[in-house]
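Heads up, one of the protein chains got dropped from this complex, but the rest are sitting where they should.
Coming up: subunit A.
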Amino acid sequence: MTAGNEHIGQAHRRGNALRHLAGRGRFVTDLALPRMLHAAFVRSPMARGRIAELDVSDAAAAPGVVRVFTAETLNKTCAPWTGTLEHFAGMKSAPQNILAEGAVLWAGHPVTMILAHSRAEAEDACELVLLDIEEEEAVVDGDAALLDGAAPASEGIDSNLCFRTVLETPGLDDAFASAAHVVEESFTFGRHTAVTLEPRAVIADFDPSTGQLTVHQGTQTPYQFQDVYARHFGLPESKVRVIAPDVGGSFGMKLHVYNEEMATVAASLTLGRPVRFVADRLESFVSDIHARDHRVTARMAVDAAGTILAMDVDDMTQIGAFSTYPRTSVAEGNQVIRLMGAPYRMPDYRGRLSVVFQNKVQTSQYRAVGHPIACAVTEALVDRAAEQLDLDPFEIRARNLVADDAYPHVSATGYQFEKLSHQTSLAKLRQLMDYDTLRSEQAELRRQGIYRGIGIAPFVEITNPGAAFYGVGGARISAQDGAVVRLTPGGDVQCAISVTEQGQGTETIIAQIVADQLGVTPDQVKVTTGDTDTTPSGGATWACRGAGIGGETALRAGRRLQAQILAIAGAVLQADPATLALAGGAVIDSGTGRERITLAEIGRIATYRPDTLPEGCDNSLSAVQHFAPTGYPFDFTNGIQASHVEVDIETGVTRLLKHWVVEDCGRIINPLLVDEQIRGGVVQGLGPAFFEECLYDDMGQMTNASLADYLVPMAGEMPDIEIAHVETPTLDTILGAKGVGEAGTAAAGAAAMNAVNDALRPLGARISQTPMTPLRILTALGHV
């Protein structure tokens, strides 16, 4: 039988939130192990140079210091890693190892690791290391890095071009030749970073007596790290356990391999005792991955009726001295050029991508990989086309969005869309924001010298990736997830699952889904995540897969256990299992709804009195299920966002008045959690649109690497965010959920940029660079 949907779709509260509210979170930063040592690193103060002298003797003799490692003593324990994947044809990146050997390649590159009884003592000893670097000219600017004769940003590469690719449809040139209008613009999208409130944290604990390595790590992908540590340190996989307890934010940043985590594992393996590294905020800024950093030139061809004919896009993105491991730093740019124009019927397209090395912190995948860039470029050009044709922004989009009844649809860049709801979403947004009233209010206020702007941005979000993302390129990154669901002897339910929780509510939705398969309530389902020893292997949490893939895995595991329970119940009751169902914590007669036997009684009989079951009756109360997406290579969700802003044209300060989102994530498992994923995502999109930027000087020094100088969005600047939904489930799964983690971030900045430009339009000014700081707005206005 098919279980009901009593809990799927309900706004269940998160049980694990109660621990945090009581001050009982369990973060890696809170863990202290016996004999634990604390790590600190001496880092290169220069962006590029050669180590002329390194003397650690004074540091090694400092109070509390137990060991000092350099490349010479640490790197030999670790097989080098290289951040390339085969499906990005022709890409290159130099091999990396733990500590800088000879060359230092960014300001922040770790050179020496000091282990002491306290972090304070380790930091004190860092001051005693004599590090003399012969400075060399750093490769700072991506365009300059590509010039003939530019010095390579790392050793062992012959140029600074990491990867180049072109997508092109045959009709591209004709489309531009026949266009009534061509609009074009150059964009700069600044570099920013995740700033998770809990910094990166790892404690490696190697026990030489058993050969067991246990790594407590704040990450979203414990299985990926189990594989990395086993392979690079030559350990059997079964001897590597990675535990991710509570994680204080991740957003993609904590799934990459970092020098410091590898150093921590290497040091524990060498010393045979626990080693702890927790990044302080200053070193987070110069070692956590940064994001974006694109320069895009783009043009769009439209006909006289405002039909979008084609886009021609060139993206240059700057990634630091190495491509990240194991996911590369190419996925961001790859998604930028493939998501351009995604919501529209646009038949022709050319996208060129250049991924460039330089001597800065690495960039790589961060929430909504590539989406904000593709969305901002596309939507800025659509607004420019509308302006040329004197069309309202809603009208030009209505003329071009893929119709809701025109699916399946393949985009000009080759993405296959199963079913999206752009037209419904557009209409719903117009009503939600009361667009016509806002426009008349805007006109009225302009007469008073108040410049308000309204911007809209439809978007498409990639979710539920199959192996096409990484696996086909040779990466050992799981495209499947696994769950074990079991009935306890007392009749409760436990689910151990490979998807992980960073506060988005993974454990809550898994409990809801399993509860509905087994006729219990979510609070009767205990969900375990984040431990490679106690959960089945799986991809965990990235690219928006917790609900769509993890949820489906849990659903199927729950149904498998349901069948096992009904078989046992049938044997006990001498009834056909097909006439039985699960509800209210019991086996019921599916025809009458009458309770036949409780789950607790099934648990008791199968556990303590299996002798009373008929011969051959399987008493198993555990079910295991793995699931990988089939059908479409990825799912896609869609939606549309709107931003309402007021620009003070004297100061250049933008006030965010309100933000709206209409979103279609397929089946909604928990509306409360979905809305909060969207709101948090929107703010992570608005941050880099207005505030967040990793600023570098000409020497490659990051000049605002502290939380006092790097501006993160705070409560006072952020608007209220109103949300509405359309629900178009995917038919690829039973559950129908598509995912929602990146939708907010995907289009918030695009809507905001269009809103600012709408405000500036009567003044003849435009901005096409993020963050849209007051100075840049005043520059656009010609005031400075």
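As a convention for this text, a contact is a pair of C-beta atoms (placed from the backbone, for glycine too) under 8 Å apart; a residue touches a chain by one contact, two chains touch by 3 or more; residues count from 1.
Here is the rule we go by: contacts and distances are computed from a predicted model.
**Q** Any idea which of "Ferrous iron transport protein A", "(2Fe-2S)-binding protein", "Protein ImuB" or "Beta-ketoacyl-[acyl-carrier-protein] synthase family protein" UniProt assigns to the chain that's been left out?
**A** Missing chain, UniProt protein name: "(2Fe-2S)-binding protein".
**Q** For a quick check of understanding: of A:346, A:721, A:756 or A:777, which residue touches the chain that isn't displayed?
**A** Residue touching the chain left out of view: A:721.
**Q** Touching the left-out chain: which of A:198, A:288, A:348 or A:742?
**A** Only one listed residue reaches the unshown chain, and that is A:198.
**Q** Out of A:8, A:202, A:429 or A:683, which is the one that touches the chain we can't see?
**A** Reading the full complex, the residue touching the unseen chain is A:683.
**Q** Per the definition of touch given earlier, which of A:246, A:383 or A:742 contacts the omitted chain?
**A** Counting the whole complex, the residue in contact with the absent chain is A:246.
**Q** Against the chain that's been left off, what residues of subunit A make contact? List them.
**A** 13-14, 17-25, 27, 29-30, 32, 120, 194-199, 246-249, 251, 280-281, 502-505, 672-673, 676, 679-684, 706-708, 712, 714-716, 718, 720-721, 744
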